[in-house]
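A single protein chain has been omitted from the complex, and every remaining protein chain is retained in its original position.
Order of writing sets the chain letters: A, B and C. Residues in each chain are counted from 1.
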Amino acid sequence: MPHIHLGEGSFPLWALVLWTLIGAGLISTVVYRIRKGGIKTHQIALAGVGAAASFAVFQLNIPVWGGIHMNLTGLVGIIAGPLLGALVALVVNIFSAALGHGAVGLIGANTLINASEAIVAYYAFKTLLGMEWDVFPASASAATLGLSVGSFLMGAIIVISGVNGSALPRGDLLIAVGGLSALNLGVAVVEGILTGLIVQFLASVRPDLVGLTDRDTRDEPTGVTA
Amino acid sequence: MSSDRSEERGPLVDLQCEAHTYPDGTVGMHEVDFSVYSDEVVVLVGGNGAGKSTLLEHLNATLIPDDGELVVDGTPITEDNKPHARKEVGFVFQDADTQLVAPTVLDDVMFGLQNYGVPGDEARERAREALATVDASHLDDRIPHYLSGGEKRLAGLAGVLVLEPSVVVLDEPLAGLDPDRSQLVAERIEQIHEDGISVVLSTHDLEFAAEVADRVCVMAEGNIIGGGTPREVFYDDALLADANLHPPSAVRVARDAGLGATAQPVTESDLVSLLTEAGNSNTAPKPSTDGHRHD
Amino acid sequence: MSSDRSEERGPLVDLQCEAHTYPDGTVGMHEVDFSVYSDEVVVLVGGNGAGKSTLLEHLNATLIPDDGELVVDGTPITEDNKPHARKEVGFVFQDADTQLVAPTVLDDVMFGLQNYGVPGDEARERAREALATVDASHLDDRIPHYLSGGEKRLAGLAGVLVLEPSVVVLDEPLAGLDPDRSQLVAERIEQIHEDGISVVLSTHDLEFAAEVADRVCVMAEGNIIGGGTPREVFYDDALLADANLHPPSAVRVARDAGLGATAQPVTESDLVSLLTEAGNSNTAPKPSTDGHRHD
Partner (left out) sequence: MTTLSNHVPDPRLITAFAERRDGPLHRINPWTKIGVVGVLVLAVTVFDRLALLAGLYGTVLVVYGVADLPYRRLIGWYTLPMLFIVSVAGPLAFLEPGTPIGGALPTPFGGFSVTWEGLTLFLELSCRSLTVVTFALTASMTTKYTDVAYMLGRLLPRPIDQIALLTYRFTFVMLETLEDLVKAALSRGANFSEFWSNKRLYARILGMTMLSAIEQSERLVKSMEARGYDGDLTLYGDVPRPPARELVAIAACYTGVVAYALVGVYEVVPV
């Protein structure tokens, strides 16, 4: 089961408009905060190349349950911070949509989901590190938590929107979506463990990287939350 | 070169390739027949984009020809026995950074052994030995990422030698190295060869090619356009011109100074001995150099 | 070298650096005084990790000394006028891939101009001219991804030349290039120099250093341990040994063949003319000279 993005045309028009507006609102807030803080060249470069890496990683087939693909959104959040993480989520979704993965009309909704993953993973990681957790459990839990929030949010978005053309009552829709969310949670655990191992690896070869993240976001004490 | 032995046994690696087309449609290599015999050093030379890396990556089935066959030690390689090719043909990639993936150098050298199921203690033992053969024992607990370019390349080499391949392939082993480190790597390559392992490498450094090669293959535009001993190749003007190459320094000097007619030096030491012999055979104490009498 | 003019005007770039410490605590460079005068080619040589890149990156304030000063064309560089250093001192980095950021080569050459607010049409005009000076006009609408290593480097060079710097800094300009492309880049460098721009570069190719340098600086362990003309440096055994370097081929040949006593050739053509002169001054029959295709 790959990491699932919402598919094109699955929601009614009003929902498409709603999620696009909310997504745009989130991105505007992020852009506003970034512009106010004065974005530095190194942040642009990190986000740009980081998004490229995230997009490239998506090409790798991970042989679990017949093959899954991941963007490592949680990892991107942990490395790039919440603000850049949200922008990376948007950019990756734009390119994914252009290659037929995800949906053009639902870039807003999909970005909302991925940005929340990055943001939650970032703050969870900081918090757990602050509680003296080791790198592996902290990053694995943080990423799993972030991705779980993402899959929960995705379920919520589907239930709120209702499926285009379906006469099923919302209550019953919840059951159908439950299955999807469960699958996504499974992927979240795999990706969480993988993220933990990656962060552990990065910490072993470039221990400064976690500190580097600190530097990037120190002037942003209060986070943007989805 | 123990050519009798190699003829007897047939080639260690034999590649018959119709063409190789990359996924985006670029033809990286055209029709190529390439064999490696036991106990030889083969050097591929050619311009950027000539197809050297493409050819080398076929030798251990990293790339698969569009149509053709790879035979390693008598066994044709199919989808199922790629591991055989991977084991017999060790590959040191050009980019040392993408080669080292473990947290320490020792771990990295053990990586291949673990993949082949060698138990931990034995693997550690063999990894230490391999590091020693490339004079890199002191690096064992270093983080690969922080090594210098030359050190990374030695670690990469150890990681391949430890698998005891019969052929070692190196893609531009001297790239980015300073002269001292280049020499160290070059010496290790000579030594691998002395240990009876065949070596195939690509390089832009024709002086180095002249120094180490038993056989030079010249590539251009995805084809092997010629080959032979360094002397044959580096004195073949038409061939070099076709490949946009210039002869190595010693050849040019010998040529331009009008020395090369019969002696045909290809390495610096050839040139030096040509000059000194000329000097000695002469009565003149100074650099008189009618060295063409030397054979 | 018009040293009178340069003395009159003072150095174009003058770096006084106590030390440079990287964020992780590695000291990349110790106390260094380094100046570039107008109309000269300075070549930095030294082993891997000797500090060449670190020094070069100080020259346009990419790196800032822990304690010290950079003066460019008489103006001390502070946090506020870094753009002055960036404009006067063009930098071509070793990694050609990170040098090209825009979608096409022409866009990329215009990138710097656009950053300095040159309007579109003028920028396009000047970019085309800059591409022409490096013989790369045909590349203008190509995508960086499809360029070869040599082409990338020429494009990077054009992107720097278009800003009309008074000094161009190149970090290992020949890395990864085949002999033909190396020669093309080397010729472009000579030409930039002829156009009156000073050039500072680092290289591991001492033959190339001997060929292009007016002045060679030898680095080791973060210090400049010596310098002078190529002839002074490459015949200074103690200095080269300290830097773990070997003299260039021509020097070694001349030495080993006992020729270097008085003439001291440093480039291949020096060696050739030494040999031919020697040959001519001799009465011995002149060897066949089929090889005057020296490049």
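The rule is simple: contacts are C-beta pairs under 8 Å (C-beta built on N, C-alpha and C of every residue); 3 or more make two chains touch, one makes a residue touch a chain.
Only a predicted model underlies this, so the values are computations on that prediction, with no experimental measurement involved.
In the full assembly, the chain not pictured is in contact with A, B, C, by the touch criterion defined above.
Contact with the omitted chain, checked across C:Asp39, C:Glu57, C:Asp73 or C:Asp205, is made by C:Glu57. Contact between chain B and the absent chain runs through residues 23-25, 57, 60, 62, 83, 86-87, 90-91, 93, 95, 97-99, 101-102, 111-112, 115-116, 145, 159-160, 163.
Where chain C meets the missing chain, the touching residues are 57, 60, 62, 83, 86-87, 90-91, 93, 95, 97-104, 107, 110-112, 114-116, 120, 123-124, 141, 143-146, 159-160, 163. Where chain A meets the missing chain, the touching residues are 1-2, 4-13, 16, 27, 31, 34-35, 39-42, 44-53, 55-64, 67, 69, 72, 75, 79, 87-88, 90-92, 94-95, 97-101, 103-105, 158, 163-168, 172-173, 175-177, 179-180, 183, 190, 193-194, 197-198, 200-202, 205-206, 209.
Everything that follows uses one rule, which is that only the chains that are shown with their structure count from here on.
Computed from the mean C-alpha positions, the centre of chain B lies at a distance of 29 Å from the centre of chain C. The residues of chain B never reach two or more other chains; the list is empty.
Contact with two or more other chains is made by no residue of chain A. Chain B meets chain C in the complex at residues 46-50, 148-150, 172, 175-183, 204, 206-207, 237, 244-246, 249-250, 252-261, 268-269, 271-272, 275-276, 279, 282, 284, 286-292.
By the touch criterion given at the top, residues 201, 204-206 of chain A touch chain B in their complex. Taken in their complex, chain B has these residues touching chain A: 103, 143-146.
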